[in-house]
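Everything on this sheet refers to the single structure shown next.
The complex appears here minus one protein chain, its other protein chains still in place.
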Amino acid sequence: MKSVLFRLSLLVVLAAVLVSGCAPAAAEPVTVEVTRVVEVEAAPVEVVVTATPAPVEEEIFRVAIVMPSSITDMAFSQSMYEGLLKVQAEMGGPEKMEIAYSEGMFKVPDAAAAIRDYASQGYNLVIAHGSQYGTSLAQIAPDFPETAFAWGTSLDTFQAQGITNVFAYQAEAQEGGYVLGTLAANMSASGVLGVSGPVEAGDAKLFVDGFKTGAMIAKPEAKVNISYTGSFSDVSLMAAAAETHIAAGADMLTGSSQSVVGAIGVAKEKGAKWFGAQWDQTNLAPDTVAASMVYDWTGVIKDMITSVKAGVMGGKAYTLTFKNKGLVIAYNPGVEIPADAKTAAEAAIQGIMDGTIAPLSGPKQ
Amino acid sequence: MSNLLPTGQPRIEEMQMLGIVKRFPGVLANDHVDFDVKAGEIHALLGENGAGKSTLMRQLYGLYRPDEGKILINGVEHVFRSPQDAINAGIGMIHQHFMLVPSLTVVENVALGLKSSRGPLLDLERVEKRILTLAEQYRLKIDPHAYVWQLAVGEQQRVEILKALYRGAALLILDEPTAVLTPQEVDDLFLTFRQMVTDGHALIFISHKLHEVLDISHRVTVLRDGATVGTRPTAGATKAELAQMMVGRPVILQYDRPAPKLGKSRLKVNDIYVAGDRGSDALRGVSLEVHAGEILGLAGVSGNGQRELAEALAGLRPIRQGSVVLNGRDVTHDSPLAHIDAGQSYIPEERMREGAIKDFSVADNFILEDHGKRPYSRATFFDFKAIAEQTRKAVEAYSVKTPSLDTPLKNLSGGNIQKLILARELSRQPSVLIAAQPTRGVDIGASEYIHQRLLQQRQAGTATLLISEDLDEILALSDRIAVIYEGKIVGVVNANEASVEQLGLMMAGVAETHA
C-alpha cells in the first residue's frame, strides 16, 4: 500500500517535471526547438520556415547557447539571443546556421549538463551565457577539442590553464552607464536619481558605478541613490525598490537584470523616467523609457564564427564598447529629451571613444 | 416506567446484531456473530486481542459496514453508513483511545459536529448550559471551559461520556473504559454506569479484565477468533470459566511463587532526574534497588514516568542527575551497548518500534543484538547455519508460532513477537532484566507463558524490574511493589502485604508513610 502511494506521488512529481521540462530541460530536441523558436520570434527573421530545418549540409554552422534567464527577459539573455538571430539572418537562415538554446538555467549543474550535451552532439560553437558557468566550462572544454566554447561576462579564456578552445566576452557596461548617467542627471528636475541593481557584482555593478560617475560629473550636486535587491528575478522587490527611490525624491530611475520589469511598471505609474540597460526596454512602457543601453553582440558572434571556420577555436577575449559598436544608446523617440541633455550624452560617448573620459572616474586631465 | 431517559431521549429497548460477518483481506474478523443488549442492562463483551470485539462494535457505530448480517433497533432494521447514522439512532461510543481534540475546550469538543442553533455560527453558550445540566443529572463534574489537554484522564473520560449523552445516546458502547484509570477512578466510573443503567440506558462493556466484567455486567458474551463462544448471565460465573472460554483451554490465573532467594544488589538507581519529550523532567528523583532473585514491580497510571525510566535504564535516554549502578559498575552515562555488555536485558514497551524490526525475518530479529558476536558471525561474516540453528532452538524453546524462520516479523501475532523478543533477551542469561509492559496487547495464553518465564528467570537469580500498568500482573508476579506518580516513587511495599485499595491510593499520588 505504502509503496503504491509513494509511486503515485512520484508520478505527480514526474508529470510536473515533464511540464516544467519544457522550460529548463537539458538540451534534448534540438531541431524541434529551433523551429518553434523561429515561429514565435518571427519578427527579426525574414526566412519562412517550411518544415524542419534542411538536412545537415557541409557548410551549416551549429551554435548552441545556455543561459540563465529566458530569451524574452528584455535584458542579458535576450540581447545575446537576438544577436544570434540577426547573424543567422545575415548568413542565410536556418539552412546556413542552426541555433539551439536552453533557457532558465539558474542552476549551474543543470547548465553544465546542457553544455556538455551540446558539445557531445557536435555543435561548432557552444555559448555559456553567464559568468557563473565559468568553472564548469573550464572542466568541460578540454574534453571537446573539436568544439569552440564561449562564455561571459568575463575576459578569461582559460589560456593560463592551457585551454585553447574558449572565447570570452564582456560588455563594458560602465561606458553605457556613464552616458545614461549623464543623460539622466541633465534631465532630472529633482536632482535625485535612483538605481536598483540585482547583485552587487559583475556586469550590474559596472553599469551602476558608471551611471553614478556619469551623473556626478554632469551635475556634481546631484544625488544618486543605489540599492540592490539581492536577486536577478525578484520582480516584486525590484518594484518596491523603485517605489522607495521615488519616495526618496528620484524622478530618473535605472537598473539592470530581468527583474527590472517590475521597476519599470512603477516608474510608469508614478510618472518617473526610466533608463534601460542591456536591452531596449521601450516596448514595455513607451512613455517612460527615455533611453536604453543596448548590447549588440553581432560583431562578437560573427568574429567568433569566422575564427572557428578558420580553425581558431578560442583564445580571444571580446569586449563590447561604444568604439566597436557593441554598445549602442537607443533613444526612445516617444520621450522628449532636452537638446542640451542629448548633446551632453553624445559628448560623453565621444569622450569615451577617444579615451578622454574614463567611465569609472571621469574626464582625464 | 417512563419511555424517556433523563436526557429526554427515547430509550433503546433492545438492540440486536444478527449473523454479523466482517472480512478483511486474509482475515475473517467476525464470523456470524449474534449480540444483543437491552435497556437497563450492562452486557459485557469479552475476548482476547484480535477476537473481533472492536470490529463488531465499530460496525454498530457505523465505522465499518458488515459484509453480512443485520442490526435491529427496537425490532427495526438499521443500516449505518457513518457514525452520524449511528448517533442519530441513539448509539454512542466511548473509545479506548479517547476521541477528543486536546487543543479545544470541553465545550468545543462537545459542540463539534453538532448542528448549531445559529446556523453556521457556533452557539457555545447554549451547549455549555446543556453540558452543565447533564453533568448534574449524571453527577459528572467537569469545567466546561477547561482545555482537554489540561484534564486528567478520568476527567477526559467524563467528557467522552457527556459527549455521547449530549448526542442523545441511549445505548453506550464502552471500549475498555478502565484501561487507563486507577482503581478508585474505576469505582467512580462504575457508579456512573450503574446510575445510567437504572435510568434506562443500555450499556455494552468491552474488557479483558475478568474481575471488572464479573463486577459490573449482567450478561457476558465471549468471542474467540471472530466467533461467538457463548453468552451467559454473569451471576454465578467465575474467572476461571470465563478465561477458559476466551482462550479455549484452562488457564492458570494464580502462579506458584516460592519465597524469593534474595541475592546481592544488582541494579541500584540513585535519585535520578530525566527529561521527558517536552523538555521538563519526567523523572524527579527516582531511587530503586533490585536484588538478584527478586521481581520488583513498578506500578502506576500510564504517563507518570514509566516509559522514561525504562529508557533511561536501557541507556536510551540521558540521565540529567543521579546515578545508575549495574552489577557494581556505574553505567549512568553509558551507551545501550554498554548496558547489554554489563549483563542487562531490556524488553521495551513499544515492541514494534524499539524491540524489533517488523520487516526483518524472525531470524534477523533474533540476532539483532548479538549479530556481531559468535556464534552468529565470524570475522564480520554471518554464519547462517549457526544463526538458523540458534533461532530454531529459541523458537522451539519459547513456543513461538511462526511459519518459518524467514517469515517477516510483521506477519506474526503480537504474542508471538513478544515471545521472540523474550527468547532473545532471556537466552542471553541476563543478570538484570528490565521488562516494560511485557504483556500489553498480548493474549492471555501468551501472557501466561511470559509470566511463567519471568518467574523461572527469578528462580535462576535474575534481578527483574517489571514495569506495568496492569495492577493484576504486578500483584501476580512481584515480590516488592514500588508505585510511581508524577516522576516520583510514592512508596515501596511488600507484595504480600499490599492491598489493591492501598496501591490505588498511591497510584493517585497519596503518599505512603511507611515503606
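Letters A and B mark the chains as written, and numbering starts fresh at 1 in each.
Methods note: a contact is a pair of C-beta atoms (placed from the backbone, for glycine too) under 8 Å apart; a residue touches a chain by one contact, two chains touch by 3 or more.
Operating definition for what follows: contacts and distances are computed from a predicted model.
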item	value
Listed names "ABC transporter permease", "Membrane protein", "Ethanolamine utilization protein" or "Cytochrome b", with the criterion being the UniProt name of the chain not displayed	"ABC transporter permease"
Touching partners, among the displayed chains, of the absent chain	A, B
Hidden partner chain, touching residue among B:L63, B:L316, B:I357 or B:V510	B:L63
Listed residues A:N225, A:S307 or A:T321, member touching the removed chain	A:N225
Candidates B:P83, B:G322 or B:G509 - the one touching the absent chain	B:P83
Which of B:M17, B:V33 or B:L100 contacts the chain that the document leaves out	B:L100
Residue of A:Q132, A:T164, A:T244 or A:T321 touching the missing chain in the full complex	A:T244
Residue touching the undisplayed chain, where the options are B:S116, B:Q429 or B:Q459	B:S116
Hidden partner interface residues of chain A, rising order	5-6, 8-10, 12-13, 15-23, 40-41, 69-70, 72-74, 104, 194, 199-200, 225-231, 233-237, 239-241, 243-245, 247-248, 258-259, 261-262, 264-265, 268-269, 283-285
Contacts of chain B with the absent chain, listed as residue ranges	58, 61, 63-64, 82-85, 87, 93, 95-104, 108-109, 111-116, 120-122, 163
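Going forward, only the chains that are shown with their structure count from here on.
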item	value
Computed distance of Cα centres, chain B from chain A, in Å	70
